[in-house]
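Of the protein chains in this complex, all but one are displayed in their positions.
== subunit A ==
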Amino acid sequence: MGHVRLLAETTARRAVFCVIGGLMFGAYAVLVTGFMQMLGDPSLPPVIIWILVAVAAVIALSPPVLLGVRTLEIQAVRAFLDVDVPLPVGPVSNEARWRGALWYTAHLLVGAAATMVLLSAVPVGIVLILRTSADGLVMGQLLGIFADVPWPFAIVIGVLMLAATGAAYYLGGAVLRILAPRLLGPSAAERIATLELEARTLAERNRLARDLHDSVGHALTITTLQAAAAARALDRDPVGGTEVARTALAAIEETGRAAVADLDRVLGLLRTDADDVPDRAPVPTLAGAAELVERARLTGRDVHLELPQALDGIPLVVGREAYAVIREGLTNALRHGADPVTIAVTRPGEAVRVEITNRVASTAPDPGDRAGGRGLAGLREGLTLVGGTLRAGPAPPRPDRTGDEVAAHGTWRLIAALPLTDPPLEHADD
């Protein structure tokens, strides 16, 4: 029974999909028929009719190439035909658009054919089943070649015709199922966009997970240590130890509170991430670097940015990582270094190179501190996704700068190289 029910359900859903196609075909058929009648009417001026035809044609022919319709069709195919065609991500190529139009046509034609079967086979089948020998003459016209079939065979044929209707929808659905992945599936560009999105999400999630591990692990360590110390103090001196224990408890409370706040923040980010509709979440790219620099300048810092126009059109994921390098590098430079900070983005051959230099602050001789180190580790991980590299360290003194302040205090330099050609995902599970 389970099989039968499943078959019935599958057929019903395919039928719905075919009927939708048939109805859309019907709309076109009505349009064509209407114009044919108008053209056949001598009282109407042909020029006006042809103008109407032209307008109607533009309107009627636009749905097949509309991207919204393609997305709608993909959703419908997933729901009614159980074909796992991925939803579109990012820009759609012309090629995919034309394949979408082809699909639209196929949907309409198959739908029309299946509807044709419905409109002819169902009435005939029902009449054949219900007919008695007495009313043969009345129904003769409708039944056509089946009019003379003797009574017991008529019922058999009638049942077969009803079954054929179901089969028509089932088969129509089957044909469309075969066509769907070919005509609605992602183009190469769309597949790359999907992969890029996945790589980006993965990198961001790794970053957040590491942040979480660091901050919460740190807090739990302090909590554990303070609790152990408190217990120890009370063990040794139940009276005198209470003050020590109280201080430890206060520290535990504060640390716990801060850690939960951290947890909240990061989990909040992860959640927003999951709900993100790709279209609505603009990917930060190199173009966003100007804004970062502008913000730093507003705080009175001396920051220079060299960002050539030639960098437009680099892959999404590379641009995104380059942006991350600039963001982290600039943050570190502002936090630990001194002005001037220079950011230079270049494109030597098939790579993007980001170089950030700043003067070493006289108060902090070692810029590679904990916050910076963690940021750089995160960057490295993100960069491995695109096969990039990162170097950071004091820059050798330049001969042309001898004697000035920069040379006196030294320069800190961060260099990231991001290849444009490597397939991005090979190092992902490193």
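FYI, a residue touches a chain if its C-beta (ideal position, glycine included) is under 8 Å from a C-beta of that chain, and two chains touch if they have at least 3 such contacts; residues count from 1.
We take it that contacts and distances are computed from a predicted model.
Student: Name the omitted chain as UniProt records it, choosing among "ABC-2 type transport system ATP-binding protein", "4-hydroxy-2-oxovalerate aldolase", "Acetaldehyde dehydrogenase" or "Transcriptional regulatory protein LiaR".
Tutor: Listed in its UniProt record, the absent chain's protein name reads "Transcriptional regulatory protein LiaR".
Student: Among A:Gly34, A:Pro91, A:Gly217 or A:Gly393, which one touches the chain that has been omitted from the display?
Tutor: Candidates A:Gly34, A:Pro91, A:Gly217 or A:Gly393; residue touching the omitted chain: A:Gly217.
Student: Considering the complete complex, identify which of A:Leu176, A:Ala233, A:Val266 or A:Ala338 is in touch with the unshown chain.
Tutor: If we include the chain that is not displayed, A:Ala233 is the one touching it.
Student: Quick one: which of A:Val122, A:Val244, A:Leu263 or A:Ala395 touches the chain that's been left out?
Tutor: Touching the chain that is not displayed is residue A:Val244.
Student: Need a quick check: the contact residues on subunit A for the chain that isn't drawn.
Tutor: Against the missing chain, subunit A presents residues 213, 217-218, 220-222, 224-226, 228-233, 235-236, 244, 247-248, 251, 255, 364-366, 369-370, 373.
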